[in-house]
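Shown next, in structure tokens, is the structure this report addresses.
Removed: one protein chain of the complex. Kept in place: all other protein chains.
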């Protein structure tokens, strides 16, 4: 039996059940709706990376050298925030498209080994496992801060630090000093679990978006005419994704422009949306190619 | 017979032929590959909006009030560049999801009418028609610069300015002063055609990406085994999209990280990609819903 | 007897004693050294404004409308941070030079009354008194956050809120809701005292700079030959200001360039500094003109 990695369990369990013909009700994958993705990842992490680091370490961001592993939405948020605060940010990536984006956004794309000796902070946001290994940890400089903003607690090989020659010292809640025999200290946050959940807060605005998305999905499934949804997994219809966004615009006193009849006809759009096709979304399913 | 709008003609002609059963060869929609989209739109326009405005008007960006119509990739690029140069930027949008992104990126979302009297520059990037009407033009202040970064020359209603009471004065190549009876002058760039093509240059780097994408698509169609592609329209396979990106990384001395066997297995990925599924792209087809 | 305003007391007491002939030892005004000014104000506040707001309110910065009163070093730091986090920032100023800088940095310069009804956050950093009056507070919208980053607790007229018709509710440490008869709530932080000291932390790096500056000043006064310093107030010699900075560069693994003999001669500089004249500093003495 194939082991299912955790991050796939979270996102993809439904797809696997469906594929196996074991899904007994229609399901909606709200996690991959655009609105939720952007807010839970890009915009929320842009703020919580700063908040999580400050509350745990009281460090100054200006001038610090930071490496961010992974340049997806979470990584983009972390990088943007730290760059804005005066940090010097390096990025690692496996996907050449994300890598090229990191370049165009002004970050040096490196392998972790190239900068591991010089950085003050290591942040993982890959969804992968063992991105930061014991070997990396051995090479970090004294005082280096290590934390995880990704999708699981597997990104930093924390288990490798639970060996007799290393001493752990809890300096405050969520903050451990791991001490090498030569006195070097690594500052490990939240024992490698998610920094944004463990050491920061999630703004009510983000929670509102998530809850609205889930509620609308349930209402849609409940109200849908017989036969619209089968025992399968569906993305949130684009129109509902847009509706979630429109419900949150008044918070910002934001005024949406309406299409004229002539413009709607020219664009081939309904004046009330959807304004993008259903598949204009960012699903992160395991690829079926190659 | 339904009139086909210009921007749909450009992007979607192939889809329409396919739908009508008139496409007699397989075709590849390279325009919607991620790499091409990001470079032709976001990254290229972020630079060419500044370049196009400088070369035509020698204006200073700092302190200027600007309204950008449309917050897609092009609009995002224009807004980011002008904000960074010290302009105060307002955004108009019809799509609530893009609108919410504009808010989170720090731009006030307004209707054009709310700011038209006060802005120094109006930039369209909607793909729509008559976004800037004669009524808007009548209300702009003296010296206001009007230009188009969108997908066609229809966004500004330039025809409405060719009336007897308005005087046109060509002050230099690509720059017209349109003069109202009371002496008010509007600075119209490129007669409403694309500023980035008419008044700026396209870096060779961007051309290289576009040309590579097209060449790879042709090679794929030519080499594909019988039956892989039918008489339909296909997106560039994700793996090729990634290959285009990887070919351009050495320019930046960028070092990609490789997955270990263990990591590839954990993620359920081939070590050589693709790293995202095929439908992780940003197609802009006319919606089929609603 | 003229009342001495608080912020002048802090900074200028020594100058007043000197002027009155009552200073009985030499004194050094370390507060106005460039290094200390930049770090205590610009760079430190750039981070502590975000930290102070997050720890007290858990708010999201993206999309929020903020007015910052005062565009000195502290105001510049606050504005830069909030803009980077996606807030829409307005600035008020009395000094036209600072005002023009705010414009060039991309902030709309307004009078407080123009935006008071629409903003989500009001931040004072003027060094002045009663910048936010009861009248302003009456007009703010429900949920508006009010706080002070300036030089004293006088900027917000907190006393005016201690009237019978308003209810105060302490929602957590340093956070009060002031409730109007119609139910409107204003979120007042630290009772109008300094947010950065009350609700944020000061990084050790900033403390190190301050302490080093003070220590060097004392050493200089102690070691100086008879007669170099009279019973007056002196600015920290430029060379020492530079020395404080140079002592902190290794933290960032920063490598300073050394002048060649030829270059030093060309510039008319000593190779070891000072690199700027003594009066290249930013004293904030009461003006003697007009």
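Of note:
Letters A, B and C mark the chains in the order given here, with residues in each chain numbered from 1 onward.
Everything that follows uses one rule, which is that a residue touches a chain if its C-beta (ideal position, glycine included) is under 8 Å from a C-beta of that chain, and two chains touch if they have at least 3 such contacts.
All figures in this text were calculated on a predicted structure; none of them were measured in a lab.
All shown chains touched by the missing chain in the whole complex, by label: A, B, C. Between the chain not shown and the residues C:165, C:182, C:226 or C:262, the one that touches is C:262.
Remark: the residues of subunit A touching the chain excluded from display are 62-63, 65, 83, 85-88, 100, 103-108.
Summarising the interface, subunit C meets the missing chain with residues 5, 8, 34-35, 38-39, 43, 92-104, 108-112, 114, 127-131, 237-239, 241-243, 245-246, 248-249, 252, 254-260, 262-263, 266-270, 272-280, 282-290. Remark: the residues of subunit B touching the chain excluded from display are 43-44, 46-47, 50-51, 54-55, 58-65, 80-81, 84-86, 118, 200-201, 203-206, 251-254.
The rule we apply is simple: only the chains that are shown with their structure count from here on.
Look at the contact of subunit B with subunit C and you find the same residues on each copy: over half of the numbers used there are shared.
Shown for subunit A are the residues that touch two or more other chains, namely 43, 252, 254.
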